[in-house]
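Omission of a single protein chain aside, the complex is shown with its protein chains in their original locations.
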Amino acid sequence: MDGMILSLILVVPLVGMGAILLLPDRGKLSAWIALLDSLLTFVCTLHLPAHFHTQQAGFQFEENLPWLSRPAIHFHVGVDGLSLWLVVLVGLLAPVGVVASWRAVQKNSKAFYALYLLQQTAMVGVFVSLDLMLYYGFWELSLIPIAVLTAMFGRNLGDGAAGKAALRFFLYTFLASAPLLVALLWLYARTGSFDYATLQAAVASGSLPGWQLGWVSVAFLIAFAVKVPVLGLHGWLPDLFSEAPVAIAMIAAGKLGLYSLIRFHVELFPAMAHRAAPWMIALATIGILYGAMLALVQKEFWKLLAYATIGSLSFCTLGIYGFTAAGMSGAVLQTVNEGVIGAALFLMFGVLYESARTSRMADFGGLAKQTPRLVTLFTIAGLALIGLPLLNGFVGEFLVLSGTFAGVSRSWAAIAALGVILSAAYMLGAIQKIFLADGQTNGHAGRVARDLTGMETVTVGVLAVLMLAIGVQPTVWTEAIESALQTVTHTMHAQGVSPVRMESGTVIASSMGGRQ
Amino acid sequence: MNTSVPADWYLLLSAALFTMGVIGFLSKRSLITVFMSIELMLNAVNLSFVTFAHEWHAVKGQIFVFFVMMVAAAEAAVGLAIIIAIFRVRGTLTVDQIDRMKL
Amino acid sequence: MNEPMLFLPLIALFPFTGFLLNGLFGSRLPKALVSTIALLFPLLSFAVVARAAWMVHGGMLLPMAEVGTPTWIAVGSFHVGFQFVLDQLSLVMLLVVTGVGFLIHLYSVGYMEHEQGYWRYFAYLNLFLFFMTVLVLAGNYLLMFVGWEGVGLASYLLIGFYIDRKSAGDAGKKAFVVNRVGDFGFLIGMFLLIANFGTLNFHQIGAQLTGHVAISGAAATLICLCLILGATGKSAQIPLYIWLPDAMEGPTPVSALIHAATMVTAGVYMIARTHALFDLSPTALMVVAVLGTATAFFAATVAMVQTDIKRVLAYSTISQLGYMFLGCGVGAYSAAVFHLMTHAFFKALLFLAAGSVIHGLSGEQDMRRMGGLRKAMPVTFWTMTAAVLAISGFFPFAGFFSKDAILAAAFQHGTLGKALWTVGLITALLTSFYMFRLWYLTFLGEPRSAVHDNGHDDAHAAHAHESPWIMLLPLIVLALLSVSGGWIGIERFAGFLEPVTGLAPVSDAGHTELFLSVLAVLVAALGWFLAHLFFGRDGEAAEQAAQSLAPIRRLLEGKYWIDEIYTALIVRPVQWVARFVLGWVGEWTLVRGSAWLLAGIVGLSGELLRRWQSGNLRSYAAWLAAGAAALLLFALAGTLLGLNGFADSIHWAVR
Partner (left out) sequence: MTPDLFRILPEVVLTLAGVLVMLADSSLPQQADRRPLGWLAALGVTAALGASLWQGSLPSGTAFYGSVQTDAFSTFFHVLICGIVLAAILLSIDALPEGQHHRGEYFALMVFGAVGMCLLTSAVELLVVFIALEISSISTYVLAGYRKDTAKGPESAMKYFLLGSFATAFLLYGIAMIFGATGTTKIPEIAALLPAARSHTLVLLAFALMMVGVLFKVSAAPFHVWTPDVYEGAPTPVVALMSTAPKVAAFALLVRLLYGAFPLLHALWMPLLWIVAVLSMTVGNLAALRQQNAKRMLAYSSIAHAGYLLAALAGSGTEPIAAIAFYTAAYAAMNVGIFGLMSLVAGTSERRSTIADYRGVLAESPLAGGLMLLFLISLIGIPFTGGFFAKFYSFSTAMQGGATWLALIGLLNSGIAAAYYLRFAMAVVQPKNGKTAPEGRWSVATVVAIFAAGGTTLALGIAPGWVLHMASTAAQSFSLLH
């Protein structure tokens, strides 16, 4: 079973996709298939943590089959502590997305759910691939459903905004991944392998020409940074959040990019990552404030969520590039947290949006009495997002900040911590505008809004319980993450890379210093 | 005793004819003339073939010429048919007016 | 020896259970059951605390830590657990929190009877107790921070309890955000602690400090300043006090519990807990003392002109918290905690009595429309009187002992201490003045009524009624405590706390102290006298005096325009930067603009290339010919020009 579980997780959504494509598009049939199939996938992903050996180094549940002999591409998959929870997260979010789309998607549900399940396979594939070409395949594949479903089921189809958002998302990520493919091909031309471990060893051995390898790592970095997105490369995010259907928007940002940053930038090119770290730390720190401040002045909730996401993803980036144990663990945990919290918020505001067709927060107001379940769960998710202790967001943020503070720079950490204040301001502002009295009579949007249905309540309730569970018992989750990160830090130390130390204003200086 | 004209001269003539064909193709506005320019280019090539065949004492060159003439005839048939079709739907044979499809 | 079981987690978990039950099912339960749940669990909590207190009385040694605490966060060498510790300080705090907390729960049953969302209110209230007990019991900073932020959350929820009121929502948000500023300080302080001590455990840090592990004064100062920022947020001191007056938007019992008796004292509690660190940094202590004194005076001045009965009390709370800070700042931690305790009694009482008044007047809060309530509400009147006397510092009421202890400690604290003592004394005068102003305006004189906008005479004050017994019972209990709470005496109290807060500053001269005490009582009496002068006789004198002091009055009524200044200096600039610098310059110009520019260039070149395609056959042929020419040139370049050794690369060409 252990030897096939990953294939199973990859195949089950495809089987569901096939079933949806072959069966007629009648009523809720496609939705039910998608729901059951994604639940089944989720159950399969739960096999991983259940049989995962925390103490065992390296990858587990490995499968390695030759796919092509020349070029040598293998179907090589495996999971370690880094990807473990991310796979489970994808598994969890799949049914959540179906529930979120339950009412929103009525027409063409066949196309929607088929592509949606394809997306599941692609995302899981990204997390488990240990062959870089296979990884690249899933990486690119994951773009298509997002773009197509946004264009097809987006919010503003009439004026073409949805199509533009989809196009922008696709082009940003696709253009950035072009250099990535070149870099992969370059590595292949030099080493004759796409295998992760082989490449890692080749890079570590120092036999590859240095300056070219530097560019290769930059190509990797940019491709992932766009996907995260890191500040400055986030041009696609606000539009996508505003336009994409809820189930798509909730999976578009964050995890894929962040995971890839750790696995294929930091772990693969420790020395180069170390050189890039001051820049990334600076970008992340500024990104935290940038996202939070912009979130503060948004009038539309989707935009607010977009900038809030940029802020909280910047926390993850900050943790990753500090190279401290606490920071990196926190970053991975925060990646999971962001997925859980984001999904909950997306689903819930999606319910409001679907009935009111507006995302202007001012159009709501005073909904609290009308929608008791919604307001409760929304507040919990909002509080988790802004890092209230005992909820999951806090642990991640705390670990990242304390790691940064202790290992990298006190002043940068302090600046980043300012985001804590701003995040409270924008999130509570949003809750107030949507749910509490705003001094005026409630708008049209407020009158038509409905509360969560039973299925939605259960779904978000599960997510809320999870927020609490991670917040109260983070060690359950960080244990596995840490075991993987020990390998990372070990690799880095072997190559003489230590946590980045920087003081404020020395980004450029230290990166120049690193080059000498 | 070698009184024949040097081969280079034939080649130069061939090149000149070819260039004239090209220039004709570029400058003439009537479809028929443009088409004839192509014939001119083909014949210039034929001249080269014959010259080289003479140089190498190889009959292959002459054979080539026959094939070229044959193909040119086939092309002429098709070409004229196309020109007629053009004239039928457009009522003109001026190259500059046949630009419905552009950009 | 067998460790006695203290069941410390239960103290926190009981209210949490109440919260869960009422929060999840409250909307479907009958009111009586909701009240039962809401009252039962805090009472159980109090029982556990009382049992512990009894065991301590019976000779159990403190501190007691819960054995086998579960791990919370563990990464690398960093390890934090759910660590509950009971010592003298937390025991006192717990008694106050659960005791007063229970009384206020009881009171709320009457006060909130007719409110919508009754169950919600009690769920929040129980949640508050949960977090407050966590804060108090925490054995490390991070767990304390859980409670710290958690009570902030409960406070946010309760301030915004009246969801129909925009002002309530605004106030809740303001409270949370301002507190977050303080929490930012707390957070940085914790990071510094980790950096310096490698742990957040109180006990371990304390051990390192007593074990003479070197920590420089500067480092200690930095840590303390960060923690002070945290404390000023939670305890509503300058510069972060601004949220507390607005917090009066919440139901009155909430103001009594959270914004007077318990939560706002968390900052004082935290400083007392961390005193070993503060002792290393005279600078930090000075900052605490000066901040406290300044806040005390400042808030007292504002309290003099407020007309909303709850706002007077709010500023009074800020002012009294300033006293506690002063006490901490001069090293008299036990005195500060003493005042914390007595203040909890009388300030809770003041709020509850005020709530009783408001309840009796169907929601009226403006003192200008009250008056003459003594007859209608005798119990409220007499209990309130006890509280007013206590806060003003009349012998032998509770406030006298605790305030006196603080001022005495300040007096003996060098030159700066003398100055602070002077300001403190003036503040005592002001306190007495504004409290008796409140007393006169509310209970004495003739009932005043105002003509409402809708035109009909709505004379609440004339039809006031006494509150039900369930509300009066807590008043009476608290009144008894306000009278007797100080009789234990600072010496015995400090002696009890000594293992935690260390030795109190030695009082060198008994007669000086006596002199100070007498002076304090005199000052309080003077305040009463002045209030009587102004408000005892229909307030005409007050009006005249106010006329002559118009500019000062405007300054006070405008609360020094601190809110406005903050808005102009911080809120607006942040919004401006977000909207224009980040929004326009960053987002539209740099992020989007660069993408648009790139797309524009690419699109434009595409358009130009499209123009190539003229549709004209001859131009196409020209392109072909040009291409052919280029190709020929390229091929010949080598042989004709010998460019760049190009010919050489064609190896047969250079035989």
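Note that the chains are named A, B and C in the order they appear, and that numbering of residues resets to 1 at the start of each chain.
Everything that follows uses one rule, which is that a contact is a pair of C-beta atoms (placed from the backbone, for glycine too) under 8 Å apart; a residue touches a chain by one contact, two chains touch by 3 or more.
Small disclaimer: the values here were computed from a predicted structure and weren't measured.
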{"item": "For the chain not depicted, the shown chains it touches", "value": "A, B, C"}
{"item": "Full-complex contact with the absent chain, from A:Ile144, A:Ala362 or A:Val462", "value": "A:Ile144"}
{"item": "Contact footprint on chain A, counting only the chain that is left out", "value": "21, 25, 67-71, 107-108, 110-111, 136-138, 140-141, 143-144, 147-148, 151-152, 157, 162-163, 166-167, 170-171, 174-175, 178-179, 181-182, 185-186, 188-189"}
{"item": "Chain not shown, touching residues in chain B", "value": "11, 14, 18, 21-22, 25, 31, 34-35, 38, 41-42, 44-45, 48-49, 51-53, 55-56, 58, 60-61, 63-64, 67-68, 71, 74-75, 78-79, 81-83, 85-86, 88-90, 98, 100-103"}
{"item": "Positions on chain C contacted by the hidden chain, ascending", "value": "602-603, 605-607, 609-610, 612-613, 615, 617, 619-621, 623-624, 626-628, 630-632, 634-636, 638-640, 646, 649-653, 655"}
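The working rule: only the chains that are shown with their structure count from here on.
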{"item": "Approximate Å spacing (C-alpha centroids) for the pair chain A, chain B", "value": "65"}
{"item": "Rounded Å distance, chain A centre to chain C centre (Cα mean)", "value": "35"}
{"item": "Complex contacts: residues of chain C adjacent to chain B", "value": "610-611, 613-618, 621-622, 625"}
{"item": "Touching residues on chain C, where the partner in the complex is chain A", "value": "23, 27, 71-76, 78, 116, 142, 145-146, 149-150, 153, 156, 160, 163-166, 168-170, 172-173, 176-177, 180-181, 183-184, 187-188, 190-192, 194-195, 574-575, 577-579, 582-583, 586-587, 590-592, 595"}
{"item": "Complex contact set, residues of chain A against chain C", "value": "168, 172, 232, 234-235, 290, 293-294, 296-297, 325-326, 329-330, 366, 368-369, 372, 376, 383, 388-390, 394-395, 398-399, 401-402, 405-406, 410, 413-414, 417-418, 420-422, 424-425, 428-429, 432, 435-439, 472-475, 478, 482"}
